[in-house]
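One protein chain omitted, others in place.
Order of writing sets the chain letters: A and B. Residues in each chain are counted from 1.
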């Protein structure tokens, strides 16, 4: 756009310059024409003077001839023309007087000339009045003629001088003018060329600009199209509200959102508001006032009723702008968020459902923890009472049955305890605390010390760093895995359990590669027990899945709890094993550096 | 030792548990006086009556109608009259959080109700003797925490 503005300036300059040059050219031409007409006037003037002088001279000749005729004949036939000649001479002199006004030298010459002419005429007049007697004198007549002849010569000389002078002046002026006039075509031509060049430059510029505009227009068209598409995809529409004359300009999609045909609601604010849900109208009005005053008004949600009486949820944002001519406009975008709002409702409903389910689940937990445990505990306690108090009054069979009931009750207790443990590890609200894992392992070994002692198990533990974990859960994790290692030991072989620590990067361990975390604590627990078939490695963590059902007592919950605990820590637990060699559990807990 | 018997109180809504409790003390060779309460409310109204003797050792079931064991615990701990009263939580469930929570709230002992009568007897005996040590052998009562 900057380039465009520059171009605009350039064009202005070019056109201004062109105009100026043409104006100068006009002035220059005018001056030249003036000069030409001056020249013509000068020539005419010179010719007029020359002509007038010639005519006067001719009249002088006529007058002299008529005078001579009269003198000789004394016939008045010559006298009349003579008088006419005199009058004409005076007329010519007057004309010459006027013509020579502009030239002082000529004027002076004329003065001398007219004096001579007048003296000649007066001389002639004088002789006419001479009577016959006076004329009879030869000398007199001779004098008259000689004097007139002399005067006549003088007049002729003067006239010739004046004509020469006039011709000289004319010649000088013409030579002056012709010099100027010689340059005129060249100047005119070159100026014309210059103007042409300028115009061509301007033309080139305009063409360039037009191309540029065309390109921009094409891009704008593209943008318009894509923004229309965006509006359709994004379920929004744009609008401009001209506040001063209360008219709206809506984008096509806006009409679509409103569910009406284009140009159907362009009757100002009130018509628009009539489509708004009546409960939201007042608030929207208030919001519009806000849009007029605040620079960054907040978003607002409102509802409209479309022509099919469907409620739609809209979200609007608008900002006040002022056009160059001082018109106030609000430019805004309105989005149809009906789907979002409906989704939100659905999610809220689901959440409520989920919450309800969770509540039910925790109620179940409570039932399991308290209500189920309590009768079982009493059964067991009563059994223990019965066994001691009435040992002697019971038959062997009866004692055997009590044994069977006891073992069933014990198994039920184990199941309830493990299930509870499992459902408790469900809780997601556990806090992660910086915990010294060494302390946890010490506590665990302490807890397991009876079985460690009775089996003579050897347990080697690495030094562990602090980890961000839920201590209770980590405790449970170690208890379950170490317990398993001791429980599934080989007969007549001292159980050995190695608990080792490594820090690993996620890209070095295959199952961690898709993890978002980069670093992991790797806790490995290896035993020399009965192991398991590698093919079952995945099944091992499934709830109630038991690999060694026949020989060992168990609920199939322990490792599921472990998996859950590790999941809660965003970690991974992997099992590997070989029958009769041992099992290995790798636990990976992510951490941030 | 002006009084040679231990005054013991139990608040538990379960009649069987009250029975086990009483029978266990009867069979133990501990000179004791056991009083039982059917819920937290009756216990507290007994304790709050200043004419009544304060027991040496109080066993509280956590889940009771009307007033829970925890509520009783908090109420007792807020009253200086009961400063010498040792409190044992006597509950079916025992999650680590529950246990630590009741300890933090001021319980001295946490007993998970055993499922064997002999163990119950042993447990109660241990509780009473340990409590006796704290009451009579100059141990710091504030540090008295026992979990069984």
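Things to note:
What we mean here is this: a residue touches a chain if its C-beta (ideal position, glycine included) is under 8 Å from a C-beta of that chain, and two chains touch if they have at least 3 such contacts.
Methods note: contacts and distances are computed from a predicted model.
Chain not shown in the complex: UniProt lists it as "Helix-turn-helix domain-containing protein", one of "Na(+)/H(+) antiporter subunit F1", "Nicotinate dehydrogenase subunit B", "Helix-turn-helix domain-containing protein" or "Carbohydrate ABC transporter permease".
Interface note: of A:74, A:449 or A:508, the residue touching the hidden chain in the full complex is A:449. In the full complex, chain B contacts the hidden chain through residues 2-5, 30-31, 77, 99-100, 103-106, 110, 129-130, 132-133, 136-140, 142-143, 145-148.
Residues 439, 442-443, 445-446, 449 are the ones on chain A that touch the missing chain.
As a convention for this text, only the chains that are shown with their structure count from here on.
Listing the residues of chain A that touch chain B in their complex gives 369-370, 373-374, 376-378, 380-382, 384-385, 388, 409, 413, 424, 472, 475.
Every residue of chain B that touches chain A in the complex is listed here, in rising order: 14, 16-17, 20, 23, 63, 92-93, 95-97, 113-118, 120.
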